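Data first, discussion second: the structure below is written as structure tokens.
Excluded from the complex is one protein chain; the other protein chains are retained at their positions.
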Amino acid sequence: MALAIISSGGDAPGMNPAIKKFVDYTYKRGEEAYLIYDGLEGLIDNKIKKATHQDVAGIVHIGGTIIRSSRSKRFFEYKYREQAYNNLKALGVKGLVVLGGDGTFRAMQKFSSEFDINFVGIPSTIDNDIYGTEYCLGVDTALNVIRDALDKIRDTASSFNRAFLVEVMGRDCGYLAIVSAIISGAEICVIPEVKFEKEALEKKLSQEIKDGRNYVLAIISEGAKKTSEIHSWIQDTFALETRVSILGHIQRGGNPTVYDRMMAFDFTIYAIDYLLEHNNSNKVVVYNSGKFDFMEIEEVVSNRYQLPQHLLNAINYLD
Amino acid sequence: MALAIISSGGDAPGMNPAIKKFVDYTYKRGEEAYLIYDGLEGLIDNKIKKATHQDVAGIVHIGGTIIRSSRSKRFFEYKYREQAYNNLKALGVKGLVVLGGDGTFRAMQKFSSEFDINFVGIPSTIDNDIYGTEYCLGVDTALNVIRDALDKIRDTASSFNRAFLVEVMGRDCGYLAIVSAIISGAEICVIPEVKFEKEALEKKLSQEIKDGRNYVLAIISEGAKKTSEIHSWIQDTFALETRVSILGHIQRGGNPTVYDRMMAFDFTIYAIDYLLEHNNSNKVVVYNSGKFDFMEIEEVVSNRYQLPQHLLNAINYLD
Amino acid sequence: MALAIISSGGDAPGMNPAIKKFVDYTYKRGEEAYLIYDGLEGLIDNKIKKATHQDVAGIVHIGGTIIRSSRSKRFFEYKYREQAYNNLKALGVKGLVVLGGDGTFRAMQKFSSEFDINFVGIPSTIDNDIYGTEYCLGVDTALNVIRDALDKIRDTASSFNRAFLVEVMGRDCGYLAIVSAIISGAEICVIPEVKFEKEALEKKLSQEIKDGRNYVLAIISEGAKKTSEIHSWIQDTFALETRVSILGHIQRGGNPTVYDRMMAFDFTIYAIDYLLEHNNSNKVVVYNSGKFDFMEIEEVVSNRYQLPQHLLNAINYLD
Partner (left out) sequence: MALAIISSGGDAPGMNPAIKKFVDYTYKRGEEAYLIYDGLEGLIDNKIKKATHQDVAGIVHIGGTIIRSSRSKRFFEYKYREQAYNNLKALGVKGLVVLGGDGTFRAMQKFSSEFDINFVGIPSTIDNDIYGTEYCLGVDTALNVIRDALDKIRDTASSFNRAFLVEVMGRDCGYLAIVSAIISGAEICVIPEVKFEKEALEKKLSQEIKDGRNYVLAIISEGAKKTSEIHSWIQDTFALETRVSILGHIQRGGNPTVYDRMMAFDFTIYAIDYLLEHNNSNKVVVYNSGKFDFMEIEEVVSNRYQLPQHLLNAINYLD
């Protein structure tokens, strides 16, 4: 039985270790391994290649995804999904390992409901915003990239009276922002999920600045869309020269950390074992309380990820 | 009630975030926080200081331990332990948070059995060799330092026909070696716990070299004491120019990773809460399957850590 | 004869190694060394401390400046400069080593023209915009921080069809932008000194995108104030999803590189030797064609730094 791997939507560090393990472990299990290039677009256009060990040599330490990714409008149309299916069928591919997020999983659910194709999704997004799993591939690497930036700012921060505002990724989910704020000791953290309480903070920080605090670090989640507003507010309220950094896609690069490599390997082994041992697979591998498990794609995509309460609590006592 | 924190034995990255959180959270709980400098030696010599927030500002991103550490022969003698106790008593310190490993925990068990002093240990050693916990503070940082070194070697490795042998830390425990071997795709991994099977490996690698493999990476655990032997064996058997790196204490430095900071904060909060809510505390905080718990020090020190089976298995199919 | 060191204006990586060498080398020369904290504000407020070797132990690898910096409005008034002079006189300080940029040097020129105080300036700014010297302290570290960010973006860039726009520091000077563009192979570089030629670039890039180019990297100098404009232009012209990173003060942090440490040591030794061997010193140490020399402050501050022609040329053939 032949299996294929695809990455779709935004890339995440850890995808390359997953691709490497996919090839090695599929062959080890005695099956054929295929690489689908350029995401769903490539699936439609038949950019599918039988994998060799050589294709995936020396890639575990590289960010991004060597098989590239895309967003596909065509995949919303039946005729292109049919074409995609025919490409796979011609090669004898029965199962797909899918590296992606919510949008990708929804597309796969549709796809596998129409055609005789099985898949297991591996939650892969630095936003960490997928329901049903505590961890998505790429998050640890992204957090350590942010940490490195914040550590650098800390060096210069203590040289001058200034405020620093750092915008981190997260469209709808403040996970990266909140963890970054905790591990860097930020004074301010603004995320989409929580109303930002200016008054209380203003009182607390004003007192601290009077007592000698000489810098303020604010972490703003991109999805909160408040970077300019907070910038002005800090300058006006505390009379502190305020500098903005927007990390952007730096957070998606970087050599995958040890944690992301180990998770990539484990996620992939679970995915392959499941595909080889079940028909009609429509699952996502999830990771909770130190254990891997499987969840119906239906459940994953029809629920919304909630930040764990202990992280939400942390926002209220940042120090 | 006053609490104090001490680091003892080898230092580990993550100790500074733990010390920072100890001070902040102890005051937050309404108690007094003390820092014991220079480990058990300093405890004997009364190098104990009431902590201020200023003492621990700007330390979360620094490796090592700002309160320093030591190994103490004097602490084996009753009179010095008594002196240590009197120092604590004079300051009203009733509970200790202890950052250390097996040896330290044994010393504390003795100490708290003789005197009215409570403690909670936080397993802190990059060797990850403490019974009862899947994770010891510092391991994630150490692994990422090793990863960075291995990624650098990989760059140069593919430029030339050569073998590379990298010795990593681990006195009795091959944890760092085995995880490093997995995430770097090493061909050879030698650890104290497993007999090294030369013959099988020789056959496998000879074939691969004949088929075009142009480098070999070997990870050797310091505790295996086989670095020279493997060095000669590779050179003689495979006729590959072989270069040795011994990482040494580089593995103990480095800015603590996000994971080690979060673990440090959580370990410390659990330790403080326990100390404040129990008398006669004689525990170690342990972390298993994503949850924190407490284990009697007696149980921790009288058992030996075993590498998890899935890691041991991995040695047999390194690729 | 006593000497003092001060950092003023924006901080730069390499200031700490300079401060360390200042203390060590001044004592080695048999003179007394003083540290002035908080820049010109601290000089006015007498935050001056006799230095010990302990004060500067373990600082060479830290970004920023441990003696902190400031901008001072008061120093524009004679009475505060007089107060500053009296502070120095009371301690017997005859010479100052001044870490700063143009603005600071102008202030020192005024100061030393009025009072019996000598100084030697060390050009210190990551903008590299000081007349008379090819190199300012901090530039190599800042460039390597930018490089690291660009290398990370490159990983993710090749995973997707996208454009990346990275804003780097440089108020009036495109040095950081242009060197970053060269070493990262950016397709677009916009700096304050050069008119941005959209038409030619549009033609060239449109052709390349038609031929298969799947990402575009643009480096924009902060001082060009064109980040939003270029952002819209790329999206509209090339129909490429475009992501922005603004590096901000991350560029001022980071452990000083080897080059910046060596330059810091050499700049400082030249400065001290000069102060000890001349009266009426009013100089800046400059570095050109691999040699150190001295230039009258008057000449430094009354001319404008020009980007070297070979760098300007490079903008026209970025590839």
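Things to note:
When the chains are written out, they are named A, B and C in that same order, and each has its own residue count from 1.
Just so it is clear, a contact is a pair of C-beta atoms (placed from the backbone, for glycine too) under 8 Å apart; a residue touches a chain by one contact, two chains touch by 3 or more.
All values derive from a computational prediction rather than experimental measurement.
The chain that is not displayed touches the following shown chains in the complete assembly: B, C.
Note on the undisplayed chain: of the listed residues C:18, C:99, C:143 or C:190, the one touching it is C:143.
From the set C:32, C:82, C:151 or C:172, the residue in touch with the chain omitted from the display is C:151, counting the whole complex. From the set B:29, B:49, B:68 or B:110, the residue in touch with the chain omitted from the display is B:68, counting the whole complex. Where chain B meets the missing chain, the touching residues are 7, 10-11, 13, 15, 62-65, 68-70, 145, 149, 151-162, 164, 166, 243-250, 252-254. Residues of chain C that touch the chain left out of view are 17, 20, 24, 28, 58, 60-61, 134, 140, 143-144, 147-148, 151, 154, 158, 179, 182-185, 255, 257-259, 261-262, 265, 288-291, 317, 319.
Just so we're on the same page, only the chains that are shown with their structure count from here on.
Averaged C-alpha coordinates put the centre of chain A at 29 Å from the centre of chain B. Chain A and chain C have centres, each the mean of its CA atoms, that are 36 Å apart. For the pair chain B and chain C, the distance between mean C-alpha positions equals 39 Å.
Within chain B, no positions touching two or more other chains are listed.
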